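Sharing a structure with you now.
A protein chain is absent from this complex, but the other protein chains hold their places.
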Amino acid sequence: MSAANFFDLFSMDPSHGSFGQGVLAMFRKNCWYVAAWDHEVTQTPLARTLLCEPVVLFRKQNGEAVALEDRCCHRALPLSMGVVIGDHLQCGYHGLEFDSLGQCVKIPGQDKIPPNAKVKSYPLVERWKWLWIWMGDPELADDSLIPNWWWFDHPEWEIVKGKYLKLACNYQLITDNLLDLSHLAYVHLNTLGTSDISEFPIKTDRESDAVRMTRWILDRPAPPMFQSLGDFDGAVDRWQIVETFSPCLTQIRAGACDAGSCNPDLGEPDIGMHIRSLNAPTPETENSTFYFFGHARDFALGDKDVSGNLFKMVSQTFDEDVVILEAQQKRITAHPDKEFIDINVDAPGIAARRMLARDIEAENK
Amino acid sequence: MSAANFFDLFSMDPSHGSFGQGVLAMFRKNCWYVAAWDHEVTQTPLARTLLCEPVVLFRKQNGEAVALEDRCCHRALPLSMGVVIGDHLQCGYHGLEFDSLGQCVKIPGQDKIPPNAKVKSYPLVERWKWLWIWMGDPELADDSLIPNWWWFDHPEWEIVKGKYLKLACNYQLITDNLLDLSHLAYVHLNTLGTSDISEFPIKTDRESDAVRMTRWILDRPAPPMFQSLGDFDGAVDRWQIVETFSPCLTQIRAGACDAGSCNPDLGEPDIGMHIRSLNAPTPETENSTFYFFGHARDFALGDKDVSGNLFKMVSQTFDEDVVILEAQQKRITAHPDKEFIDINVDAPGIAARRMLARDIEAENK
Partner (left out) sequence: MSAANFFDLFSMDPSHGSFGQGVLAMFRKNCWYVAAWDHEVTQTPLARTLLCEPVVLFRKQNGEAVALEDRCCHRALPLSMGVVIGDHLQCGYHGLEFDSLGQCVKIPGQDKIPPNAKVKSYPLVERWKWLWIWMGDPELADDSLIPNWWWFDHPEWEIVKGKYLKLACNYQLITDNLLDLSHLAYVHLNTLGTSDISEFPIKTDRESDAVRMTRWILDRPAPPMFQSLGDFDGAVDRWQIVETFSPCLTQIRAGACDAGSCNPDLGEPDIGMHIRSLNAPTPETENSTFYFFGHARDFALGDKDVSGNLFKMVSQTFDEDVVILEAQQKRITAHPDKEFIDINVDAPGIAARRMLARDIEAENK
């Protein structure tokens, strides 16, 4: 597979620096992306570039969050440099005001408002602590397409809100990373990994809008994180079930139970410790990505020490990944036409790329 | 009006990064620009890129200022890295010497000087505390075309020498800013602005080489700057007369008198306080500009406190503008083809763009 193919058939050129029409095809647009954590959006406008488009986020008086194009239709000032007045966003240059649908509703010093005086508005839904944005055709926005990540909002699960990371890499490299946990043995040896992980084979399932990677690690010592939080006598059985939904939303169900106490063929057991890692990379540009993530667990509920340790371990893990992914992107950008060699564990990642390429192609037909 | 039109018909492409032949058309060349404040140019060479050309400025022994191409004709070292020896500039690499017309007059170690061993020299005139440079055809340089800004050099006016600002934006955005003072109410609310300014209509006059915007604000409280410096009992009448001369020199005549004490139809009155703001943006490149400015007043002459306060207030005002203009340029650069909406107060700015486009087109015929 060449790097050109790696970034698929859809006219993506990792070497170019500006974003014209051709770049639309880099991203799936008619789908939900995470734009921000709920607590990030207030009555002070927040600027964020998503899929190469400048977006401003703010809340109305009733608390409802709004997403508009962050470029005044008058003389292009970012509206995020203005102020929220009631439910309107006022531009900081000449005072034009826009309502939550992006319509200009006031021009200081004149009565007539040209009908085309408006900025784009984006469907925005607040769910599972995140603000989900629809960058494509608003007519098609359907909030039932937001993944059912109920663990983030349920009394029997404790959520550790992550921060978000800003990575200088294409969003698909993050999907690759999450769908191939064999890297735990090399990148995260001191946090999540154990050196024997790659001895256990993976199983790849392809569904219409999802790819699933399953790996069971049987009868082995628990890795440091489980050791410090769990209460195991000896070896454990451990599972990693990673599912990527198009375009790039990935949930990881992981956990451990005493070795021999469950049947892997029946899927994830109810016994033992369970963790949900929810991952939502949102492209800023072709080669930079906002990576939103959080974790939920069904043990040690309310234990702040455990939450703190978990947050620390996860943060450390992700910082280790950032270094890898950004270095990888630099080499790909420098020589975009060089070939890649595929190995067995790449199967899920390749399947996810194919699914995404298919969806982007369908959108651009 | 699209952004492409905003930067007019003359083949300017805000997205490209290098400057070839096509870019000549971005700038009017046969006209005067300010190259530096008088005190900046000494016998130590000063390097400055103007209209994408590297220029070196220095003074001869008799104090006369000289402008040469800042690139040695031998092996391209900036001549500004050399030293002035008498009236000559000596290159810091192999010691070639150039006279004030740019002719090479000495090559160490050889007697014969090739006739084409020379660098470009630019007409340069010192007037109104500024050094005016002519970047186009030297044959056409005519110092009577320098604007008559006598207030900068007259005993009945006190000049507050500005500094200069370096802005990461196209020079025409500065002209827009100065010709539309309605932004005072939003950008400079705490310095120059009053929130009611946009209630008063503007008048636009188009002359062959100038555009004039006039606004009278009648019977209103004086804004903070006038309040602290003037001696008004109650409301004031205030005027702003902004004139832009092609390509981009803008003088502002502003002032205030007791409300009702003058007749706006007769133009600026002799009574009251008078301020002259002189503004000379000089393009460094397409998207970066040296902005020279200064202010003169006919009140509180010799009062250093007033000068200090005025300088402080003006500096603060301009720092507020810099943030706006550079943010505006970023959005324009990112999406150069997006449309703009025009509003009433844009009339003078649009007239100034048309005037400049006409002049650039004429130069490139």
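Things worth noting here:
Letters are used for the chains, namely A and B, taken in the order the chains are written, and counting of residues starts over at 1 for each.
Keep in mind that, in the parts below, a residue touches a chain if its C-beta (ideal position, glycine included) is under 8 Å from a C-beta of that chain, and two chains touch if they have at least 3 such contacts.
Note that the structure is a prediction, hence the values are computed from the model and not measured.
Among the residues A:D70, A:E158, A:D180 or A:E243, only A:D180 touches the chain that is left out of the figure.
Within the complete assembly, B:P78 is the residue of B:P78, B:P147, B:P221 or B:P264 that touches the hidden chain. Where chain A meets the missing chain, the touching residues are 3, 15, 176, 180, 182-183, 185-187, 198-199, 201, 323-324, 327-328, 330-332, 334-335, 338-345.
Panel shows chain B; residues 18, 54, 70-71, 73-78, 81, 90-96, 104, 107-110, 114, 116-117 of it touch the chain omitted from the view.
In this section, only the chains that are shown with their structure count from here on.
If you lay the C-alpha trace of chain A over that of chain B, the rotation comes to 120 degrees, to the nearest 5.
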